[in-house]
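For this depiction, one protein chain was excluded, whereas all remaining protein chains were kept in their positions.
Up next is subunit A:
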Amino acid sequence: MHSGILYSLGQSLREILTSLIGVPILVDLLMTIICATILLLIMATSALVFTLGERKICAFIQVRIGPNRVGPGGLLQSVADMLKLMDKEDIVPRGIDKWLWVLSPILLLVPSALIYAFFPFDDGVILADVNVGLFLLIAITSQTVLPFLMGGYASNSKYSLIGGMRTVAQMLGYEVPMVFALMGIVMITGSLKMSAIVEAQSDVWFIVLQPLAFLIYIITALVESNRPPFNIVEGESEIIAGPFTEYTGMRWALFFLAEFSNLMCIGILTTTLFLGGWHGPDFLPGFCWFWIKTFLCVLFYQWVGWTFPRARVDSMLSFGWKVLLPIALINVLLTGVGIYVYNVM
């Protein structure tokens, strides 16, 4: 049914486990745990790679050198950062709401990790190919708002509170255009399954069929993952670091882990939804195309982030409602008429 190196690797691993254990449900459980561990490792590695990548690319764009002391060409910088963050003192400021404050970074990572279950990395290589895939994915993604608000509220700091409130504001403004933009894809595919969406792009990528939706998606994706130029939540020069101003050491690192994991998520989602996922010419296996496209998308998002100045809060929020939402509605209309005409002809 499926082809591809990753899928056959998974199948042979399953066969080996079956011959060792024999009980099908235990094999299933073990396979799930192995795959989930791999996904979590990918997520952790993404943070290590992208912290360095971000600093290097930022430096390149700003005509600086960037980190170049630790390891060859600064390659081990993020490892050094991680070790340093591990043994930093965990300062618990006075007057915080202890439970919310402690839970916020932990809960922030859960949705960031969970959405990795929906990504088709290769033909048939997807952890949970549920039939409401895209819908559930959008729902889980928007859960990242609550931990930010929790952290901002619990930190007993004015800037954190403002940052937390801004998170909610930008989610309110950009969730609806994004959902409407992705609706065009669902209309063409006729399914919410992530694998079906990739399958539907075997001939024509959705960036060709849905250019408007693609534009709306890349803007809303930057907003929802707090990337510059839309990082009003943590706008360094305005509100220090937003909701995570009062966090130190490992807890602070978790916020950054979530941020870089989200960066990779929007890269993967752009690839999966608009750029054909793992489809590509035959000389490379599917997952190679998947990662090449993903890294190009991430590079693009970082490039955008370091090129444009930060948007102002009020103009940014009106932009979501007054420009993106009407365009998204028009896109749904055009897609509907287009599909109808195509079916009639």
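Operating definition for what follows: a residue touches a chain if its C-beta (ideal position, glycine included) is under 8 Å from a C-beta of that chain, and two chains touch if they have at least 3 such contacts; residues count from 1.
In this text, contacts and distances are computed from a predicted model.
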item: Omitted chain (choose from "Acyl-CoA dehydrogenase", "Aminotransferase", "NADH-quinone oxidoreductase subunit A" or "Sugar ABC transporter substrate-binding protein") - UniProt protein name; value: "NADH-quinone oxidoreductase subunit A"
item: Residue among A:E54, A:E175 or A:E224 touching the omitted chain; value: A:E175
item: Residue of A:Q201, A:T245 or A:T294 touching the missing chain in the full complex; value: A:T245
item: Contacts of subunit A with the absent chain, listed as residue ranges; value: 25, 28-29, 31-33, 36-37, 39-40, 85-96, 105-106, 108-110, 113-114, 117, 127-131, 135, 155-159, 161-162, 165, 168-169, 172-173, 175-176, 179-180, 183, 186-188, 190-192, 240, 245-246, 249-251, 253-254, 257, 313-314, 317-318, 321-322, 325-326, 329, 332-333, 336-337, 339-340, 343
